[in-house]
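Missing here is one protein chain; the remaining ones are kept as they sit in the complex.
Presenting chain A:
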Amino acid sequence: MSTPLTLATSRRPDGASVLTVTGEIDMSNAGTLDAALARSADDGPLIVDLSEVGYLDSAGLTVLFTHAPRIRLVANPVLAPVMIVSGLTAVTAVEGLGPDRDA
């Protein structure tokens, strides 16, 4: 059984698509995230809200890198070191990393 992961799609008042991810992302469920991102590929810019994600590993990062050009990320301070170290913050916009860390 894969690590539990909840994906919810919504649209913000400004019309932007939002994919809200809740749980932990690791090798066992990174594929699920990838599929969800791929499905929403045609809808234009996408905000991926990871603020309720407690764990993100390199498998998850790889998915995010793949989709980086068309997504914006909302993260949380816990994920900040991983995102910064991996260079993800350099290729896509990330907010919610904590004081002075949003890219």
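Assorted remarks:
Please note the rule applied: a residue touches a chain if its C-beta (ideal position, glycine included) is under 8 Å from a C-beta of that chain, and two chains touch if they have at least 3 such contacts; residues count from 1.
What we mean here is this: contacts and distances are computed from a predicted model.
When the unshown chain is looked up in UniProt, the name that turns up among "Peptide ABC transporter ATP-binding protein", "histidine kinase", "Branched-chain amino acid transport system permease protein" or "3-oxoacyl-ACP reductase" is "histidine kinase". Take chain A: the residues that touch the chain left off the picture are 1-4, 24, 26-28, 55-59, 61-62, 65, 77-79, 81-82, 85-86.
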